[in-house]
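The complex appears here minus one protein chain, its other protein chains still in place.
Let's look at subunit A:
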């Protein structure tokens, strides 16, 4: 589904070159639920934005669903984002000027879907996240957990094959985080591929597979002593 080989990403400013990712290799199979962990600044978000075609990369190869994406133009990338990928951001990123219904509708409209089908999908998605009764509410009138569920509904409504989540529970309390996680697990059971960045070891443990990133590279957990020490601390707590 998602395959990166020897991929690198360099941020150049006038003074420094930062390697956000270097010789980065990952292979996420169709239907997998992968949790991505790693220290702050290690390159998790960078990986996710490249995976989601929000940004280009500097070197290496990236195949998404069998397509080499570095060859695609801006319009083709937009189309893939719209049809194959669902995004869930830490900051929810709902559009404050639009109510819940209109927010969920945004990607469907860019797909050029007919109004009747849009309505069907929006109500289904809101039903799934338990917010059908809030369709006319504006984001500011909802709690953080509710907003994130709307964001998930928005990501789901287009039935994407790949769901990318960057710390989806980072701004939520434990209770709400659990609700969101259960929702993601349910979506995964229905066949979606999910890649989720998280700082929460408990949530990471619930994924099928964990990928750890340090200094812009995927490291094998078994050979990384720091990870064992970290886990030990969590266990003690």
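Rule of thumb we're sticking to: contacts are C-beta pairs under 8 Å (C-beta built on N, C-alpha and C of every residue); 3 or more make two chains touch, one makes a residue touch a chain; residues count from 1.
Just so it is clear, contacts and distances are computed from a predicted model.
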Name per UniProt, for the chain absent here [options: "Isoquinoline 1-oxidoreductase beta subunit", "Sarcosine oxidase subunit delta", "ABC transporter permease" or "RNA polymerase sigma-70 factor (ECF subfamily)"]: "ABC transporter permease"
Of A:23, A:65 or A:83, the one touching the omitted chain in the full complex: A:83
From A:32, A:65, A:102 or A:124, residue that would touch the chain that is not displayed: A:102
Those residues of subunit A which, in the complete complex, touch the missing chain: 45, 48-49, 52-55, 74-75, 78-79, 81-83, 87, 89, 91, 93, 95-99, 102, 105-107, 109-112, 154, 158, 166
